[in-house]
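Excluded from the complex is one protein chain; the other protein chains are retained at their positions.
So that you can tell them apart, the chains are marked A, B and C in the order they are listed, and the count of residues begins at 1 in each.
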Amino acid sequence: MATATTAAYSPADAKSRASHRPWFFTRPVAKTGLVSWLTTVDHKKIGLLYGITALFFFLVGGIEALLIRVQLAVPNNTFISHQFYNELFTMHATTMIFLAVMPLSAAFFNYMMPLQIGARDVAFPRLNGFAFWVFIAGAIVLNVGWFTAAGAPDVGWFGYAPLTSNAYSQQFAGDVSTDLWIMGLQILGVSSVIGSLNFIVTIINMRAPGLTMMRLPVFTWMTLFTAFLIILSFPAITIALVELMMDRSFGTGFFEVAKGGMPILWQHLFWIFGHPEVYILILPAMGIVSEILPTFSRKPLFGYPIVVFSGAVIGFLGFGVWSHHMFTTGMGTMATAAFSLATMAIAVPTGVKIFNWVGTLWGGHIMTRTPMMFALGFIWMFMMGGFSGVMHSAAPADAQQQDSYFVVAHFHYVLIGGSIFALLAGIHFWFPLIFGRIVSEFWGKLSFWVIFVGFNVTFFPMHFLGLNGMPRRTAVYDGNMGWNSANLVATIGAFILAIGIGIYFAVMIYTYFKGKKAAGDVWDARTLEWSVPTTPPPEHNFHVTPTVHARDAFWYEKTHAKEIAAEKAKTAAETESHGGIHMPSQSWFPLVTAVGMLIGGLFFAHHYFPGAIAGGVILLIGVLGWAFEGPGGYHLHIHKDGSVTGGEGQDESAH
Amino acid sequence: MSAHAATTQDHAHQDDGKFHLFVQIAMILAVITGVEIVLIYLPLAKWFIVTSLVLLSVVKFLMVIFWFMHLKFDKAFCTILFFIGLVLAGGTVGALMAIFSAKDSVPLTAQTIYAERAAEAAANAQ
Amino acid sequence: MSAHAGTIDHHHDHTTTTGIPNKKLFMWAFLASDCMFFGALISTHVIYRLHPTPDGADPLKIFSLELTSFSTFILLMSSLLMALAVGACQKGKVEATRKMILGTIFFGLIFLGCQVYEFTHFVHLGLTLNSDMFGATFYTLTGTHGVHVAIGVLWLVFMYIRTFKPADVSKAWVGRACLQFAAFAVATVTIMIIMLAVTHVGNEQGYTLAAIGAGLQHSLISCIAFVASCATLIALGRSSWAVDFGEANAVDVEGMGLYWHFVDIVWIVIFTVVYLLEYL
Partner (left out) sequence: MRFSLVPTLRRATTLLAVALIPLFTAGWLSGPQSTFDVKGPVAKSQLDVFYVTVWVTMAIFVVVAAVLAYATIKFKARKTDDEHAPVPPQGHGNPLVELGLIAASIAALVIIAVPTLKAIWYTYDVPEEQRANAYEVTARGLQWWFQFEYPSEQIDGSGQLITGNELVIPAGRPVRINLRTSDVIHSFWVPKLGGKVDMIPNRGNHMWLQADEPGYFWGQCAEYCGESHAVMRFRVIALAEDDFAAWVENQKKSARTVQPSASPKAEFASYDMTRKPRNAPGYTADFDADPMAAWVNFQFPDKDENADLVAKGRALFKEKNCITCHSVRGHEGVGVNAPDLTHFGSRTTVAAGLLENSKENLHRWLMYPNDVKPGNKMWVGVNGMAGYIDIDPATKRPTGTRHIELNDTESRALVEYLHSLK
């Protein structure tokens, strides 16, 4: 028997290995063009892909919302049918939550988080690409229903059983839409969990030297908490969906009363996921705002440790309040009381954040640039949304509000006034970094004010509608209920909002092509992402891995330029002596694997099992290819003059 | 590097002992399983058996994660990471149990069973 | 990393901030997530046990504690072998790693075999996925666990084949490695079939030599396949080559091990909650 040895790698060896690789293990090398995007493992490119897809779906969800608003503009409207209306609000919510806000947050996680921690990429670059392509697969599966006879899913975004059962999901057979909804969410869950595991490992393990946890930028902290919320909450909905799928496909009765099932169980499993989900939507936003406020106040974040800690508390408490969505399900006094109190408790850590943001402004030199305007708008609007949340948390009051427009008002205040405002702020804030151009202040502020006004005109009246007894999810209402004027105002507001968003995107697109060039650190910012050598950042992010000496690391670098320069030179020499900057290789297999999932998912939803198996086989091939092609990698060398040499195929010493 | 070398040796030393350690743990696990199986047939109070079963399973659980899964020898962070999930899952399961044990949660289909059982019990008592 | 050519320190990875290897951290985070996954599944089962449906099956009339105890024991032992495989790999003992992996696969397959047997048996007794709520929650829970085991076995098989990857890159190896594994698999399955046949006849006619002979006769094809696969194993086992597998891969084996042990602890919970508690 031969003794096993650890292979010693020598460049010559590697060369021969490469030449012996079968063609399908050839690593793609394109840096531009379609192939480069399809095979990319670069966190920045993936971030952009997420961002563009998310914005596309934001517009889709927005158009769905506008159709909803048109239908509700006047009483007894016949603009669209009940059925179509039901599909619209289901898909509007699903699209906005899973295909717009979550991936837009993921875009920032991908793009900014590695830069903020001084890393060259995430811990598992190929897995990162995979998460994106799986996300696309899920988005396709969810939306493909629009093009089928059955129509888009129409069960509401929380799909309460037994409306999702075979018997009720549609009056007539061929109800593939609910299966597509199940499959789409399931696939999106896979994407989110994989992406989040990657972020967790990256943040914990890939920090630049000296970057202790308590020096992490708040946005990175919030990324970490969001990732934890995702990996811990998605399993609940996965199980719920599996059980539902078993009911629909294999005749079990988890939620079927005829078989003794309890539909209420679905609600519990859904909201065990659903409530953490809303914090998944808001924590990244809070992170972004916590970056913008200090930058534009030219002051460090007030009470950094408490802001971070309160994020953790919000995340943790978020797992113990799910039944506040079920106050009207007759849970009994004890359970209702317990969840009522737990929900109120969340106001405390959230309040802490608000107070600290105000504290950050206090005594600063506030520059009211567009990102700052959106960030300030966020504080105002989110606070209002939070207060209506607290009104919900009082269970007896909620009995009158649940499933009324008061809830619709609450969650649009936190979702748009909260998440969307902050994400729009983030786009503005980081636009110069990502594209090297800066957005015009006039047009930026104009879009802000139109959005701000439009938003409030749309959603503030909804509080009154709800308190005046208008139930949500109603395609028509009668004219004698006292809801007419408020609805009309809301619809007008929605169009003002749409104009604002239109201006916003028009300006962005204009700036991308024609905007003023901006060099580097345009806002006099504080965190490491702004220390990249060029804007947009080079593929390897930093010529030299930064060493961190303080919170707000870049601010420190700027105030200690001399020492930092010396230190950088030393680190650079060290890196070069280790063979240069290590970069991951591109790969086709994430895409192949995700395509397998798409095909399998589509066929499974249509109950065509040979097709599902075929998809599974493609998936397996993808996984195997992925495993056997190995991580790959190549080295780059930075020269004194700032030029970069090396690249895939030019240097095979990496493994 | 020398500090690292020392720890490496430490670990190497432990590794040698681990074979026996692992075998012993496996044996303890097997024995506990045996005890559990016997336990359910013993004429003891129900609460006692349930508690013991739960405790014994917890012991098995902890032995596997701390020794087989190396948590005991690894950085504490791994333990924290895993326990975040474990504690939340445990809490959620517990909360669900509590909610579904409440009177208000008894499903209508089971209410008939309970009614039948109660009637039977009443009939037996007479 | 080539900088540390000497002994590899398995608990610290100097390329990461915490010293914990990325893959390991990934695995632990995944397992934390999986806790919630099984938490939700187990909750479903227990909730429906709390409020049984009318004319639902009586688990006591269906369960076979002997069988379940046996498979529980098997899974525990597989965990032991898995732990040993990780230990062996960390010391660079490829040969031992392979054996331990094979052993783990072997026990894993027995566990799966027991589960398949258990399921068919239960189906015969009238408990199916859609016969009643107990069937639905029971099969979904234990079936999901079974799928986890099956994925684990698949992973182990790939890892096993991976251990043959030769240092000499020009060598063709995948086919041989697969053949070796296939021989092992055939040997495992056939010996199980043979044993079943023998005990079957033995139970009916008493355990005499004649009975054993009859049993062997009943499974003639299996016997031949068994002998042939053993011969293949021996033949292939004689030739080996220097491999590109060793301490550097310990973290991969360890990650796999974490997964396997987790599946084991889930079973520990299932065994108590789903099976034992029914007997009270």
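The rule is short, and it goes like this: a contact is a pair of C-beta atoms (placed from the backbone, for glycine too) under 8 Å apart; a residue touches a chain by one contact, two chains touch by 3 or more.
These figures come from a predicted structure and were not determined experimentally.
List the shown chains that the missing chain touches in the full complex.
Among the chains that are shown, those touched by the missing chain are A, B.
Pick out which of A:67, A:213 or A:347 touches the chain that's been left out of the picture.
Reading the full complex, the residue touching the unseen chain is A:347.
Which residue, A:233, A:336, A:541 or A:575, contacts the hidden chain when the whole complex is considered?
Touches the omitted chain: A:336.
Check each of A:204, A:395 or A:544 against the chain that is not shown and name the one that touches it.
Touches the omitted chain: A:395.
Which of A:317, A:475 or A:592 sits in contact with the chain that's absent?
A:475
Applying the definition given at the start, please give the residues of subunit A touching the unseen chain.
Spelled out for subunit A, the touching residues are 75-78, 81-83, 85-86, 154, 156, 160, 162-163, 168, 171-174, 257, 260-264, 297-306, 328-330, 332-333, 336-337, 340-341, 344-345, 347-348, 351-352, 354-356, 358-359, 361-368, 376, 379-380, 383-384, 387, 390-391, 393-404, 442, 445-446, 449, 453, 461, 464-465, 467-483, 485-486, 489.
At which residues does subunit B meet the chain that is not included here?
That gives, for subunit B, the contact residues 104-109, 111.
We adopt the following convention: only the chains that are shown with their structure count from here on.
Round to the nearest whole Å and give the separation of the Cα centres of subunit A and subunit C.
37
In whole angstrom, what separates the CA-based centres of subunit B and subunit C?
One centre to the other, that is 21 Å.
Quick check: what residues of subunit C touch more than one other chain, meaning two or more?
Where subunit C meets two or more other chains at a single residue, that happens at 18, 20, 25, 29, 32-34, 36, 39-40, 47, 51-54.
Mind pulling the subunit A residues that touch 2 or more other chains?
Counting only residues that touch two or more other chains, subunit A contributes 204, 231-232, 236, 260, 262, 272.
Would you mind writing out the residues of subunit C in touch with subunit A in their complex?
It comes out as residues 2-3, 16-18, 20, 22, 25-26, 29-30, 32-34, 36-37, 39-41, 44, 47-48, 51-54, 56, 92-95, 129-130, 132-133, 135-137, 140, 144, 158, 163, 167, 169-170, 240-248.
Can you list the subunit B residues touching subunit C in their complex?
Residues 4, 7-8, 11-12, 15, 18-19, 22-23, 25-26, 29-30, 33-34, 36-37, 40-41, 46, 49-50, 53-54, 56-57, 60-61, 64-65, 67-70, 73-75, 77-78, 81-86, 88-90, 92-93, 96-97, 100-101, 105-107, 109-110, 112-113.
Mind listing the subunit B positions that touch subunit A in their complex?
Residues of subunit B touching subunit A: 77, 84-85, 88, 91-92, 95-96, 98-99, 102-105, 107, 109-110.
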